[in-house]
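Note that one protein chain of the assembly has been removed; the remaining protein chains are unaltered in position.
This part shows chain A:
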Amino acid sequence: MDASVLSPAPRASFRHQRRRRLLAGLSLGVGLMALVVYALGQGSYPLTAGEVLTALRAGPAAPDPAAHVIWSIRLPRLLAALLAGMSLALAGAVMQSVLRNPLASPMTLGVSQGAAFGATCAIVLLGAGELNRLGPETVVIEQPYLVVGAALVGGLCTAAAILLIALLRQLRPEALVLAGIALGAFSSAGTMLVQYFASDTQAAATLFWTFGDLGKAGWREVGWLALVLAPLLVLLTRTGWQLNAMAWGEDSARALGVAVARLRLTVLAAGAVLAAVSTAFLGVIGFVGLIAPHLVRLIIGVDHRYLLPYAALAGAIVLLGADTLGRLIIAPVVLPVGAVTAMLGAPLLLALLLRRGER
């Protein structure tokens, strides 16, 4: 008997797959919300989920101490974690797609280190900020525009170098990552050199950029991150179909009407901007951009229309989870989140490399 008579129309399987993906997205969203409430309640002033919600509803001006803890201390840090996690994961996802390289990420390509180098130069050589021991926040960036601008230049230059290397020489994935490591090491060395010639206070200020720390984030930084992320999230999500076409190779994509060169350039630049801005404010946070897209691929596959927004969600979960872990594991000492993600991420990178080597 003809199988097509018995089985439903082919699109039934497509519809089923779409439902499963929407469900997966919903689960990610619910998981993130739960983690948010949990993270807001944890710390030296513990709050229950109910108290957290009450404090959130009370608003920043409420006299209640819980409201103060939530609105002035925990919420900006938490939002910074969410926004930076989304930015880095999105950057990693598009870098992996456009370079067709599963090991690409802001950190492995050296973009984050390049941005940190730029920020350091702005602080030391251009005098954009210095250590201020008076406030609870130890670093005051006096000229955020200058620091962000310099970080952007550093990050974009590194991304441009990577793109050139990838285009001029068809490097194997491992080789491209080695090139990224070389560029990253160059930027790190540059950062150290600049620090060497800096004054004590300036050097202390730049030390933050060598490891990512969410403690630097206040409402202003959160605003900046959101301002950059929102338009780029929309822009990148809209390229989902084109990135799907790119996955089949450049010629196939061109034959489907995709402007390959322009797509690669805009998408990579957008990814570099996302990585550079979060690095400018929070320092180098590695591995979120590498891990989050891979986690999402395991769950929903390689369709970029879902992969990009879901990777952003997963990045938020990973970074907030890592930061919460860093705050609680040896409380009251708060570990910098960059160290936590590196601790968790390095084994994962090794696992990825080894698995590729087997094939």
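Brief remarks on what is shown
Quick note on the criterion: a residue touches a chain if its C-beta (ideal position, glycine included) is under 8 Å from a C-beta of that chain, and two chains touch if they have at least 3 such contacts; residues count from 1.
In this text, contacts and distances are computed from a predicted model.
The subunit not displayed here is recorded in UniProt as "Iron complex transport system ATP-binding protein", chosen from "Pyruvate dehydrogenase E1 component subunit alpha", "Trypsin-like peptidase domain-containing protein", "Iron complex transport system ATP-binding protein" or "Putative monovalent cation/H+ antiporter subunit A".
Note that of A:A255, A:I329 or A:A346, the residue touching the chain absent from this view is A:A255.
Of the listed residues A:L78, A:V94 or A:A245, the one in contact with the hidden chain in the full complex is A:A245.
By the touch criterion stated above, the residues of chain A touching the omitted chain are 3-4, 7, 9-11, 13-14, 16-17, 238, 241-242, 244-245, 247-249, 251-252, 254-259, 301-303.
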